[in-house]
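Just dropping this structure here.
Heads up, one of the protein chains got dropped from this complex, but the rest are sitting where they should.
Up next is subunit A:
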Amino acid sequence: MTDEILDDEHSGAAARIDWGLWKRLLAYSKRYPRTLGIFVTAAIVVGAADTGIPLVTRGAIDAVTAAPPEIDTFELLWPYALAYAGVSLALAGGVFTFIRCAGILRPRIARDIRRDAYANLQRLSLRFYDRRPSGWLVARMTSDCERLSNILAWGVLDVVWGATVMSGIATAMLFLEWRLALAVLVFVPLLAWISLWFQRRILQSSRAVRGVNSRITAAYAEDLAGVATTMGFAREREQHADFAQLTERMAQHSIANALQAAVYLPVVLTIGSLALALALGLGGQHVAVGALSLGTLIAFMTYARQFFEPVQQVAARFAELLMAQAAAERILGLIDEVPEIGDSDEVRAILAAGEGRARPAGFAADGLPDRIGQIRFEHVSFHYDAGEPVLADFNLTVEPGQTIALVGETGGGKSTIAGLLCRFYEPTAGEILFDGVDYRQRGLAWLRSKLAIVLQTPHLFSGSVLDNVRYGRLDATEEDVRAALRLVGAQTFVDKLEKGLDTRVGEGGARLSTGQKQLISFARALVAEPEILILDEATSSVDTQTERAVQRALETVLHGRTSFVIAHRLSTVRSADRILVIGAGRILEQGNHQELLALRGRYHELYTGQSLVADGERKAAWEAVR
């Protein structure tokens, strides 16, 4: 399923237009009813003006051919000059108005769609994110939104304008000389069919171009990131050869795309000239016998060539709708996706009822005690999509203030326990209880305000160090931030940065080392003053000396706080109140450091492997220290 969702480059045009889908998107423009009304009116005015100009020309020519030479030129021309000026001004005014309106509608529709999708993304559970690469989501939020709003705004314009021009021309011609009009209009279906045929093909091949193009971008990004590896293995030549294949395909696709476009326009213009020839051949005979005025003939010839433009525009929009349908489905899918995790209806009702009212001291917004006491996992099982269980019938009771260490092999389920505790995921069976209450009956915002997590791969935002630490508690003072940094031993390196706390860390913290990022995200967690602290390999990339400093700080930090520590390093684990050895989704052993060692089981096995030093050498080390 995932592949289907993600494969946007190869999905072709939809077979037919799903109007329901587009109506929903079009509803976004109805948020601006006045602008939309003016917009449509302006498009009609412009279409009408476009139709009107050949009529003015016709009138002037007929007047001059019929007029006796003694009539004053001014006398003869002024009505037409006036009409022409009027039509011109209507045209220019209309053009200004509709571009202006489109300029208001298009960015706003894009903004609104994007905002709805973004707001929903903030609610969707991590399972949703697990299935979709972030780059894919970014593309939906940026290029798809732009593309759809473009289609909506300019599409409405082109269709309204096109329909007006086409019906205007048809009406004018039928009114002027209906038989000749029918003869000329015979070409319209042909023109429409050919236009649609070409437009679909052009859009399809441009999709192929886009597909290769995104692969080229990906190749640049990957090769650039791996340039040291490529150089290290001296594999430049193969890398170039792979890349050259991509650019060759790109050139072929692009040329094919350009050739289709290059054939299309001449074909359409030639069909237009066929209509013109027909108008001349048939109409000329009418003129010759006096059944048709010369001005009318000229108007017919002008119309014959003018007709192709709206047909072409409307066909292009129609083809675009078919091609963009997948994008429309994707973005509406994002907006519609129901969060798997969120406040239950009961909780929401309580929260709504309590809004604006003062709540009794010691109670949270959801009406239950604010502080967290005992935490219990009861028969908790968990598996990711259709996967094997990561956690199976897991039971654990944690008393307030306890430090629980989780150790064991990678993939054993340690991080899953942390994720469940944060309610990033919910148990697939069993329940997690805070003071006896299932946490699904409590407010999500309340839970998140109570805990802080430090991740192995720390994520920083592109602001300053200060901004990043403050993310933990938005109203933290600079002094609070400094204190937190000092506590984790990050003060020294932060002070050495060019602007200290105000140094910008770059996108994703790119200007800092992994260890430094870990320390800052650690400080961010501390500044939040959480009741529950979760450390998921929080200091794995920090060097030994700093690790020592952090170790000392931890004693202060963990004191009196319920905490969960996932770590490989023995030094981090051994002072925990309780150590759980996790493997294959179960607790294999538990107890404190002493007890577990005495057990001579997995724990013992894990940690006696830490030292590779022979006994004698270890003793020598002792002597040296003494």
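Keep this in mind: contacts are C-beta pairs under 8 Å (C-beta built on N, C-alpha and C of every residue); 3 or more make two chains touch, one makes a residue touch a chain; residues count from 1.
Quick note on the criterion: contacts and distances are computed from a predicted model.
Q: Consult the UniProt record of the chain that does not appear here and report its protein name from "Formate dehydrogenase subunit alpha", "Serine/threonine-protein kinase RsbT", "Putative ABC transporter ATP-binding protein" or "PEP-utilising enzyme mobile domain-containing protein".
A: This omitted chain is identified in its UniProt record as "Putative ABC transporter ATP-binding protein".
Q: Out of A:L25, A:V45 or A:M141, which touches the unshown chain?
A: A:M141
Q: For the chain not shown, which residue from A:P389, A:G413 or A:G515 touches it across the whole complex?
A: Touches the omitted chain: A:G515.
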